[in-house]
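Below: one structure in C-alpha coordinates.
A single protein chain has been omitted from the complex, and every remaining protein chain is retained in its original position.
Presenting chain A:
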Amino acid sequence: MSVWEALAIQQTLSVNEIKNAYAKQLKNCRPDIDPEGFQVLHRAYKEALRIAHEQNELNSKSSRDSEQVYIDNSKLVDEPLKVTENQEVEKTIGSVAYTEKLNQEYQNYTRIITEVLKNTKTRNDISQWKFLFKSDCILDPQFNEELGLFVIENILAINNDFQNLTRHKKRYSLPDATVREETVRYLDTIFYWRGKVQNLRYYFGDDDTVKILNMLDEYDQNIDEISAIKSVKGGEVKEKASQRVDEARAFSEARDALGELKNITYFTHGIGILVLLFSINTLMEKQVPSEIAFSSTFFILFIIQLVGVTIKNRYILYTMWPTSCLLLFFFPIGTFLGVRMGLCLSRGLKYFRYAR
(Lines give C-alpha, C1' and ligand atoms only; values in the text may rest on other atoms or scores of the structure.)
Protein backbone atom coordinates (compact mmCIF):
# COMPACT_ATOMS: atom_id res chain seq x y z
CA MET A 1 0.00 0.00 0.00
CA SER A 2 1.48 3.35 -0.97
CA VAL A 3 1.55 6.36 1.24
CA TRP A 4 -1.23 7.99 -0.74
CA GLU A 5 -3.41 4.89 -0.75
CA ALA A 6 -3.22 4.71 3.03
CA LEU A 7 -4.37 8.30 3.24
CA ALA A 8 -6.93 7.69 0.46
CA ILE A 9 -5.98 10.76 -1.57
CA GLN A 10 -4.14 11.60 -4.78
CA GLN A 11 -0.50 12.56 -4.51
CA THR A 12 -0.36 16.16 -3.39
CA LEU A 13 2.03 18.76 -2.07
CA SER A 14 -0.56 20.60 -0.04
CA VAL A 15 0.12 20.14 3.64
CA ASN A 16 -3.46 21.03 4.50
CA GLU A 17 -4.85 18.40 2.21
CA ILE A 18 -2.64 15.74 3.76
CA LYS A 19 -3.65 16.77 7.24
CA ASN A 20 -7.32 16.70 6.40
CA ALA A 21 -7.02 13.28 4.82
CA TYR A 22 -5.19 12.00 7.86
CA ALA A 23 -7.84 13.39 10.18
CA LYS A 24 -10.55 11.76 8.11
CA GLN A 25 -8.86 8.37 8.02
CA LEU A 26 -8.04 8.56 11.71
CA LYS A 27 -11.73 8.39 12.61
CA ASN A 28 -11.76 4.88 11.12
CA CYS A 29 -8.73 3.58 12.95
CA ARG A 30 -8.48 5.24 16.34
CA PRO A 31 -5.23 4.52 18.16
CA ASP A 32 -6.97 2.91 21.13
CA ILE A 33 -9.21 0.65 19.04
CA ASP A 34 -7.04 -0.32 16.07
CA PRO A 35 -3.37 0.11 17.07
CA GLU A 36 -1.95 -1.66 13.99
CA GLY A 37 -4.07 0.26 11.51
CA PHE A 38 -3.17 3.46 13.30
CA GLN A 39 0.54 2.77 13.07
CA VAL A 40 0.34 2.18 9.32
CA LEU A 41 -1.72 5.32 8.86
CA HIS A 42 0.52 7.46 11.00
CA ARG A 43 3.65 6.30 9.20
CA ALA A 44 2.03 7.14 5.88
CA TYR A 45 1.01 10.54 7.19
CA LYS A 46 4.53 11.42 8.38
CA GLU A 47 6.02 10.22 5.12
CA ALA A 48 3.54 12.27 3.08
CA LEU A 49 4.33 15.36 5.14
CA ARG A 50 8.05 14.82 4.65
CA ILE A 51 7.67 14.50 0.86
CA ALA A 52 5.47 17.59 0.71
CA HIS A 53 7.89 19.68 2.81
CA GLU A 54 10.89 18.57 0.77
CA GLN A 55 9.21 19.35 -2.54
CA ASN A 56 7.88 22.66 -1.34
CA GLU A 57 11.31 23.68 -0.21
CA LEU A 58 12.83 22.77 -3.56
CA ASN A 59 10.13 24.68 -5.39
CA SER A 60 10.50 27.76 -3.27
CA LYS A 61 14.28 27.67 -3.76
CA SER A 62 13.95 27.59 -7.52
CA SER A 63 11.53 30.51 -7.45
CA ARG A 64 13.21 32.45 -4.70
CA ASP A 65 13.02 35.77 -6.55
CA SER A 66 9.37 35.43 -7.43
CA GLU A 67 7.07 38.10 -6.17
CA GLN A 68 4.87 35.89 -4.12
CA VAL A 69 7.64 34.69 -1.86
CA TYR A 70 8.70 38.25 -1.41
CA ILE A 71 5.27 39.19 -0.16
CA ASP A 72 5.29 36.21 2.17
CA ASN A 73 8.53 37.35 3.69
CA SER A 74 7.25 40.81 4.41
CA LYS A 75 4.29 39.24 6.13
CA LEU A 76 6.58 37.34 8.42
CA VAL A 77 8.44 40.48 9.33
CA ASP A 78 5.26 42.33 10.10
CA GLU A 79 3.79 39.71 12.33
CA PRO A 80 5.83 40.20 15.51
CA LEU A 81 4.82 43.84 15.51
CA LYS A 82 1.17 42.94 15.40
CA VAL A 83 1.38 40.60 18.34
CA THR A 84 1.84 43.29 20.92
CA GLU A 85 -0.89 42.00 23.18
CA ASN A 86 1.17 42.80 26.15
CA GLN A 87 3.09 45.95 25.49
CA GLU A 88 4.80 45.84 28.82
CA VAL A 89 6.82 42.77 27.95
CA GLU A 90 7.65 43.99 24.45
CA LYS A 91 8.66 47.35 25.77
CA THR A 92 10.95 46.17 28.51
CA ILE A 93 12.55 43.42 26.48
CA GLY A 94 13.25 45.38 23.30
CA SER A 95 13.98 48.80 24.79
CA VAL A 96 17.26 50.67 24.77
CA ALA A 97 17.30 50.99 28.54
CA TYR A 98 16.95 47.23 28.88
CA THR A 99 19.85 46.56 26.52
CA GLU A 100 21.94 49.09 28.34
CA LYS A 101 21.19 47.48 31.66
CA LEU A 102 22.19 44.11 30.24
CA ASN A 103 25.46 45.49 28.93
CA GLN A 104 26.27 47.05 32.24
CA GLU A 105 25.47 43.87 34.16
CA TYR A 106 27.54 41.87 31.72
CA GLN A 107 30.61 43.99 32.44
CA ASN A 108 29.92 43.68 36.12
CA TYR A 109 29.43 39.90 36.02
CA THR A 110 32.49 39.15 33.92
CA ARG A 111 34.62 41.11 36.39
CA ILE A 112 33.32 39.10 39.37
CA ILE A 113 33.57 35.80 37.49
CA THR A 114 37.22 36.46 36.64
CA GLU A 115 37.90 37.16 40.30
CA VAL A 116 36.11 34.07 41.57
CA LEU A 117 37.87 31.83 39.07
CA LYS A 118 41.28 33.33 39.73
CA ASN A 119 41.20 32.46 43.41
CA THR A 120 41.74 28.77 44.11
CA LYS A 121 39.77 29.08 47.32
CA THR A 122 36.61 30.45 45.75
CA ARG A 123 36.47 28.77 42.36
CA ASN A 124 35.10 25.46 43.62
CA ASP A 125 32.99 26.93 46.41
CA ILE A 126 29.42 26.85 45.16
CA SER A 127 28.22 29.53 47.55
CA GLN A 128 30.63 31.95 45.87
CA TRP A 129 28.75 31.57 42.62
CA LYS A 130 25.40 32.64 44.11
CA PHE A 131 26.01 36.23 42.97
CA LEU A 132 24.84 35.10 39.53
CA PHE A 133 21.23 35.19 40.73
CA LYS A 134 21.36 38.72 42.09
CA SER A 135 19.76 40.24 39.01
CA ASP A 136 17.15 38.75 36.70
CA CYS A 137 19.41 39.38 33.71
CA ILE A 138 20.56 35.80 34.02
CA LEU A 139 17.09 34.73 32.91
CA ASP A 140 17.51 36.53 29.59
CA PRO A 141 18.38 33.78 27.08
CA GLN A 142 20.92 35.79 25.09
CA PHE A 143 22.60 37.26 28.14
CA ASN A 144 22.75 33.83 29.74
CA GLU A 145 24.26 32.27 26.65
CA GLU A 146 26.97 34.90 26.24
CA LEU A 147 27.89 34.82 29.89
CA GLY A 148 27.93 31.02 29.77
CA LEU A 149 30.41 31.08 26.92
CA PHE A 150 32.58 33.50 28.84
CA VAL A 151 32.54 31.26 31.93
CA ILE A 152 33.27 28.02 30.12
CA GLU A 153 36.05 29.66 28.13
CA ASN A 154 37.78 30.70 31.34
CA ILE A 155 37.24 27.32 32.97
CA LEU A 156 38.74 25.58 29.94
CA ALA A 157 41.72 27.91 30.09
CA ILE A 158 42.37 27.06 33.74
CA ASN A 159 41.91 23.31 33.28
CA ASN A 160 43.99 23.21 30.10
CA ASP A 161 46.79 25.08 31.83
CA PHE A 162 46.73 22.43 34.48
CA GLN A 163 46.76 19.65 31.91
CA ASN A 164 49.90 21.13 30.40
CA LEU A 165 51.82 20.99 33.66
CA THR A 166 54.49 18.34 34.10
CA ARG A 167 53.47 15.18 35.84
CA HIS A 168 55.54 16.03 38.86
CA LYS A 169 53.93 19.44 39.30
CA LYS A 170 50.47 18.02 38.80
CA ARG A 171 51.00 15.54 41.53
CA TYR A 172 51.97 18.02 44.17
CA SER A 173 49.64 20.83 43.21
CA LEU A 174 46.69 21.73 45.39
CA PRO A 175 43.37 19.93 44.99
CA ASP A 176 41.69 23.14 43.79
CA ALA A 177 44.19 23.78 41.02
CA THR A 178 41.45 22.93 38.53
CA VAL A 179 37.79 23.78 38.36
CA ARG A 180 36.24 20.55 39.55
CA GLU A 181 33.57 18.55 37.77
CA GLU A 182 31.02 19.21 40.51
CA THR A 183 31.45 22.93 40.00
CA VAL A 184 31.11 22.66 36.24
CA ARG A 185 28.03 20.50 36.68
CA TYR A 186 26.55 23.05 39.06
CA LEU A 187 27.27 25.88 36.64
CA ASP A 188 25.68 23.83 33.87
CA THR A 189 22.38 24.04 35.73
CA ILE A 190 22.68 27.79 35.24
CA PHE A 191 24.14 28.01 31.75
CA TYR A 192 22.90 24.72 30.27
CA TRP A 193 25.91 23.98 28.08
CA ARG A 194 24.72 20.43 27.51
CA GLY A 195 21.93 21.73 25.32
CA LYS A 196 24.20 23.95 23.25
CA VAL A 197 26.68 21.45 21.89
CA GLN A 198 26.73 22.99 18.42
CA ASN A 199 27.50 26.36 19.85
CA LEU A 200 30.36 24.94 21.92
CA ARG A 201 31.75 23.15 18.86
CA TYR A 202 31.67 26.39 16.92
CA TYR A 203 33.54 28.39 19.53
CA PHE A 204 35.91 25.87 21.11
CA GLY A 205 36.42 23.09 18.56
CA ASP A 206 35.81 19.39 18.97
CA ASP A 207 38.47 18.57 21.55
CA ASP A 208 37.41 21.10 24.11
CA THR A 209 33.72 20.40 23.54
CA VAL A 210 34.30 16.73 24.28
CA LYS A 211 36.16 17.76 27.43
CA ILE A 212 33.23 19.87 28.57
CA LEU A 213 30.70 17.15 27.81
CA ASN A 214 32.77 14.56 29.64
CA MET A 215 32.68 16.71 32.72
CA LEU A 216 28.89 16.94 32.44
CA ASP A 217 28.18 13.31 31.69
CA GLU A 218 27.12 12.41 35.20
CA TYR A 219 23.55 12.16 36.27
CA ASP A 220 22.77 10.86 39.68
CA GLN A 221 19.33 9.43 40.28
CA ASN A 222 20.06 9.09 43.95
CA ILE A 223 19.92 12.82 44.34
CA ASP A 224 16.38 12.74 42.95
CA GLU A 225 15.43 9.99 45.34
CA ILE A 226 16.83 11.82 48.34
CA SER A 227 15.05 15.02 47.39
CA ALA A 228 11.84 13.01 46.99
CA ILE A 229 12.12 11.76 50.54
CA LYS A 230 13.13 15.17 51.81
CA SER A 231 10.09 16.81 50.28
CA VAL A 232 7.54 14.56 51.96
CA LYS A 233 5.76 16.58 54.64
CA GLY A 234 4.73 14.95 57.88
CA GLY A 235 4.73 11.22 58.59
CA GLU A 236 7.96 9.31 58.76
CA VAL A 237 9.49 7.95 55.59
CA LYS A 238 10.78 4.43 56.03
CA GLU A 239 13.45 3.56 53.57
CA LYS A 240 12.96 0.03 52.47
CA ALA A 241 15.59 -1.95 50.60
CA SER A 242 17.29 1.01 49.08
CA GLN A 243 20.98 0.45 49.16
CA ARG A 244 21.50 3.12 46.58
CA VAL A 245 20.12 5.81 48.85
CA ASP A 246 22.36 4.66 51.67
CA GLU A 247 25.37 4.82 49.40
CA ALA A 248 24.46 8.27 48.25
CA ARG A 249 24.06 9.43 51.81
CA ALA A 250 27.40 7.90 52.79
CA PHE A 251 28.92 9.76 49.86
CA SER A 252 27.54 13.12 50.94
CA GLU A 253 28.65 12.48 54.51
CA ALA A 254 32.13 11.62 53.26
CA ARG A 255 32.17 14.88 51.36
CA ASP A 256 31.31 16.77 54.55
CA ALA A 257 34.04 14.92 56.37
CA LEU A 258 36.59 15.99 53.78
CA GLY A 259 36.92 19.34 55.49
CA GLU A 260 37.83 17.58 58.74
CA LEU A 261 40.33 15.41 56.90
CA LYS A 262 42.34 18.49 56.02
CA ASN A 263 42.82 19.10 59.73
CA ILE A 264 44.04 15.52 60.15
CA THR A 265 46.64 16.27 57.51
CA TYR A 266 48.07 19.16 59.46
CA PHE A 267 47.98 17.00 62.56
CA THR A 268 49.96 14.12 61.09
CA HIS A 269 52.37 16.47 59.47
CA GLY A 270 52.95 18.13 62.84
CA ILE A 271 53.52 14.80 64.55
CA GLY A 272 56.10 13.81 61.94
CA ILE A 273 58.07 16.99 62.49
CA LEU A 274 57.80 16.70 66.28
CA VAL A 275 59.12 13.16 66.18
CA LEU A 276 62.05 14.28 64.05
CA LEU A 277 62.84 17.21 66.34
CA PHE A 278 62.58 14.97 69.38
CA SER A 279 64.92 12.34 67.98
CA ILE A 280 67.48 14.95 66.87
CA ASN A 281 67.29 16.51 70.30
CA THR A 282 67.86 13.21 72.10
CA LEU A 283 70.73 12.43 69.73
CA MET A 284 72.42 15.73 70.49
CA GLU A 285 72.12 15.20 74.18
CA LYS A 286 73.17 11.56 73.75
CA GLN A 287 70.70 10.42 76.34
CA VAL A 288 69.77 7.32 74.37
CA PRO A 289 71.84 5.16 72.06
CA SER A 290 71.66 6.45 68.49
CA GLU A 291 70.31 3.15 67.12
CA ILE A 292 67.18 3.43 69.20
CA ALA A 293 66.56 7.04 68.19
CA PHE A 294 67.03 6.31 64.48
CA SER A 295 65.08 3.14 64.32
CA SER A 296 62.15 4.44 66.35
CA THR A 297 61.96 7.56 64.15
CA PHE A 298 62.04 5.38 61.09
CA PHE A 299 59.38 3.17 62.59
CA ILE A 300 56.96 5.97 63.48
CA LEU A 301 57.28 7.66 60.10
CA PHE A 302 56.72 4.31 58.43
CA ILE A 303 53.56 3.77 60.46
CA ILE A 304 52.19 7.20 59.52
CA GLN A 305 52.82 6.53 55.84
CA LEU A 306 51.20 3.14 56.17
CA VAL A 307 48.11 4.72 57.72
CA GLY A 308 47.99 7.20 54.85
CA VAL A 309 48.08 4.38 52.31
CA THR A 310 45.56 2.16 54.05
CA ILE A 311 42.89 4.80 54.57
CA LYS A 312 43.66 6.13 51.09
CA ASN A 313 43.98 9.67 52.28
CA ARG A 314 45.97 11.51 49.71
CA TYR A 315 46.24 14.57 51.92
CA ILE A 316 48.39 12.66 54.41
CA LEU A 317 50.55 11.35 51.60
CA TYR A 318 50.91 14.69 49.81
CA THR A 319 51.70 16.81 52.78
CA MET A 320 53.98 14.22 54.34
CA TRP A 321 56.40 14.68 51.48
CA PRO A 322 58.96 16.80 53.36
CA THR A 323 59.05 14.16 56.05
CA SER A 324 59.16 11.54 53.34
CA CYS A 325 62.33 13.14 51.98
CA LEU A 326 63.92 12.87 55.38
CA LEU A 327 62.70 9.31 55.53
CA LEU A 328 64.55 8.60 52.28
CA PHE A 329 67.67 10.06 53.86
CA PHE A 330 67.25 7.80 56.84
CA PHE A 331 66.33 4.83 54.76
CA PRO A 332 69.82 3.28 54.25
CA ILE A 333 70.63 3.71 57.88
CA GLY A 334 67.16 2.48 58.70
CA THR A 335 67.55 -0.77 56.79
CA PHE A 336 70.99 -1.29 58.21
CA LEU A 337 69.64 -0.73 61.66
CA GLY A 338 66.38 -2.47 60.86
CA VAL A 339 68.19 -5.76 60.70
CA ARG A 340 69.29 -5.12 64.19
CA MET A 341 65.92 -3.72 65.20
CA GLY A 342 64.91 -6.59 67.42
CA LEU A 343 68.26 -6.33 69.11
CA CYS A 344 67.92 -2.58 69.47
CA LEU A 345 64.49 -2.86 70.96
CA SER A 346 65.60 -5.46 73.49
CA ARG A 347 68.59 -3.33 74.27
CA GLY A 348 66.30 -0.35 74.65
CA LEU A 349 64.14 -2.22 77.09
CA LYS A 350 67.23 -3.17 79.02
CA TYR A 351 68.28 0.47 78.98
CA PHE A 352 64.99 1.52 80.49
CA ARG A 353 65.29 -1.23 83.06
CA TYR A 354 68.76 -0.02 83.99
CA ALA A 355 67.55 3.55 84.14
CA ARG A 356 64.92 2.58 86.59
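As a convention for this text, a residue touches a chain if its C-beta (ideal position, glycine included) is under 8 Å from a C-beta of that chain, and two chains touch if they have at least 3 such contacts; residues count from 1.
Everything below uses one rule, namely that contacts and distances are computed from a predicted model.
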| item | value |
| --- | --- |
| Listed names "Molecular chaperone HscC", "ABC transporter ATP-binding protein", "Hemerythrin" or "Cytochrome C oxidase subunit I", with the criterion being the UniProt name of the chain not displayed | "Molecular chaperone HscC" |
| Chain A residues that touch the omitted chain in the full complex | 19-20, 22-24, 26-27, 30-32, 35, 38-39, 42, 80, 83, 85-86, 89, 93, 132-134, 136, 138-141, 144, 189-190, 192, 194-195, 219, 221, 224-225, 227-242 |
